[in-house]
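For this view, one protein chain was removed and the others were kept in their places.
Labels run A and B following the written order; every chain starts at residue 1.
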Amino acid sequence: MLMGGGAVIAFRNPVSSALSVVACFVGLAGLFIGLSAFFVGVIQILVYTGAVMVLFVFIIMLLDLKDEEKAAKPLLPIAAGVVLFVVFTVQLIGVLSRSPNKIAPDLSAKTLAFAANSFPPTSKIATTLSQGKLPDVHLIGHTLFTQNNLQLQILGVLLLVATIGVVVLSKRQAD
Amino acid sequence: MNLAWILLFLPLAVAVANQLALKKTGLAPTLSVASALVTFVIAVLLLGKNETSHFAWATIGEFSINIGIKLDQLSTGMMIVVTGVGLLVHIFSLAYMKDDAAKARYFTGLSLFMFSMTGIVLADNFIMTFIFWELVGLSSYLLIGHWYEKDTAANAAKKAFLCNRVGDFGFMVGILMLWGITGHLAFDQMQAGLELFQKANPVFCGGVLSAAVLCIFCGAIGKSAQLPLHVWLPDAMEGPTPVSALIHAATMVAAGVYMLFRLQLTLGLENFEGLQASQFIAWTGGITSLVAALMATQQDDIKRVLAYSTLSQLGYMVMAVGLNSGEAAMFHLFTHAWFKALLFLGAGAIIYACHHEQDIWKMGGLLKKMPITGITFGIGTAALIAVPYVTSGFYSKEEILTAAYNHDKILFGIAVFVAFLTTFYMTRAFVVTFLGKTRSDQADHAHEVGPLMWLPLIILAGMAIGSAWIAGPLCAIDPRTHAQEHAHGHFVILGFSITALVLGLISGFVLYVGKNQDPLSIPLLKNRFYIDGFYDNFIVRYFQDAFASLIAFFDELFINGLMVGGLSRSAESVGNIFRRVQSGSLQGYAFCFGLGVILVIYFTAF
Partner (left out) sequence: MATLNDYLLVSGLLFAMGLAGVVLRRNIIIVFMCLELMLSAANLSLVAFSRFNPAPNGLPDTNGQMLVFFVVTVAAAEVAVGLAIIVALYRARQTIHTDELTSLKG
């Protein structure tokens, strides 16, 4: 995944860059699944790589970008970018070495069965938990629709606004 | 004592009110005249008092500049002169400046002058004297340049101020030297300080004191127009005639003499005997009076004749001070103030009547047309030439001649010769202006002036005759020396002066009666010994221009280049640096974002 990230910056051809991003995101999705965040991982593939990156590739194809590869390498932005990267990494390592580390808490069948007690016994979540499986989607849905319902609705409006905005922006300017 | 403070500050209040609030209305003249009247009454009331009081005006650590009033015989007597002549000049100005466009400004200047002159007379320490000395110079500048649209008037005002300034530089050095010698600046305390100094340095006290007195005398040279710096006084006649009467005849120019006598009184008269400085002062006075009298014999402008006559009489006074006869000088100052003011105001009346014609060869026969003016002018002339026993001028001039006779026979000779010349040129002026036939249309149409003008003239004529007898209690005349000096050579002196008088009268009449133009023509005298020209062409051009170019160089380099230019250039370059931030480059902005994030992390985490 990190190699994919590096490749994004390095490739001259924008299509290659886009495909490296896709590779990066796939790796990321794998990481998510490893973290027992199944729903988020699938979303990452579906939305990010499936929709967003495809859109990017569409746009790259739409605009003719042949001259990108022939442009000269300017030194200043490269130096600036490298400096930023290095300093940031140093700071990161510094911060991480001081902060307390944690190990992943156990998600064995015993923990899951114990957790089932906090849910109403007849719900789907409880039954799945007592079977020893993590009902990722149900848990997220539970939190989303009960505690954060308002935010969800606002998000819906946001999407609507974005759609309208896109339509307006892509109109040809009136003559 | 409160009266004295009112006396000092009332004219200032009136001047400020006139200038700020009353420019448009016709109230300004009346206000000034009223304040002159009030101050005269106060001066009469304060006569003979003897006290001092002061308040600290500016304090720096332990040193403070005081504004104080010292009332004693000398200052109260002088105040009578200042306020009396001032009042009469104010009344005269009401009529003389009737048609002037800037009356308020004129009366503001007059009130400001009254304030400044009062300050000099009543001062109780040297710094206050200096402050008001400069103020008087300023008022003189404003009043001489009253008709500033005329180039000659503006230049004359400038010349007056510059000559005064040059003298004042020496004055300031002198004050500082005296302060160093005596340790005090207040008049009351200086004598004690001087005695301490004398005891400490018996050897060179005389020399140091001489040097200090000489420097102070520089101030008197400038203010009283003695020889090197006399050039401003004749040019000052460009101002309105009442101004000439008040400032340049009676009061301001006498300030130098007053200050010198005050210095003598303060430091103790006996300290001045035999000082080198006194010799120098006496000779400067003598030579000034001689040169001025010579120049007066050939002037055609009536005001200029009177101006040179003032110079000459001032020379007498300064000479008397140098000869350690300060009382004689003050006596002469007193009488001279009245009859010179009379002469000037009379000249003003003539000029007004002849529609601002000032050349005496264009006047003539005015005695018939303007009897009051003519007679009073005649009385004034008589006082100036010192007709024996009848006029006040006689008594004061006798005092001075006596002093000269007793101290230095050469100076006595010069003084007698000057008396002859004085009689000669005043007779010339009187004969040409008033007798004979009228020589021009303007003189033909002249008629007597209004009462506002001849009333002051008559009062002054009375003073010209009688001021000698009331002068005794007013001036600081010591009856002891009076009697003593009269014992020696009284008749010799009387003989000499009467001879000079008669010779002058005869030669004046003979040469000038019935003539239509000047039979004598001495270019050297007419052109005033070419001193003016010398100053203008040599000193002004070379020194002033050299100074000006030097200062211009500094101005260009330091002020323009470094300070102003430097500031603007550095502001510009700093602005340029910041301008580059607005580069319009997207990545540049993004870079700055990233930098900011890093900095924030740095400051919060580490």
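The rule is short, and it goes like this: a residue touches a chain if its C-beta (ideal position, glycine included) is under 8 Å from a C-beta of that chain, and two chains touch if they have at least 3 such contacts.
Predicted model, so just to flag it, every value in this text is computed and none were measured.
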Which displayed chains the hidden chain touches across the whole complex: A, B
Residues of chain B (touch criterion as defined above) contacting the omitted chain: 579, 581-587, 590-591, 594, 597
Sites on chain A contacted by the missing partner chain, in the whole complex: 1-2, 5-6, 8-9, 14, 17-18, 21, 24-25, 28, 31-32, 35-37, 39-40, 43-44, 47-48, 51-52, 55-56, 59-60, 62-63, 65, 68, 71, 74, 77-78, 80-82, 84-85, 88-89, 92-93, 96, 99, 101-105, 107, 111-112, 114-115, 117-118, 134, 136, 139-140, 142-144, 148, 151, 155, 158-159, 161-163, 165-166, 169-170, 172-173
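Please note the rule applied: only the chains that are shown with their structure count from here on.
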In the complex, chain A residues that touch chain B: 77, 80-81, 84, 87-88, 91, 94-95, 98
Contact set on chain B toward chain A in their complex: 587, 591, 594-595, 597-598, 601-602, 605-606
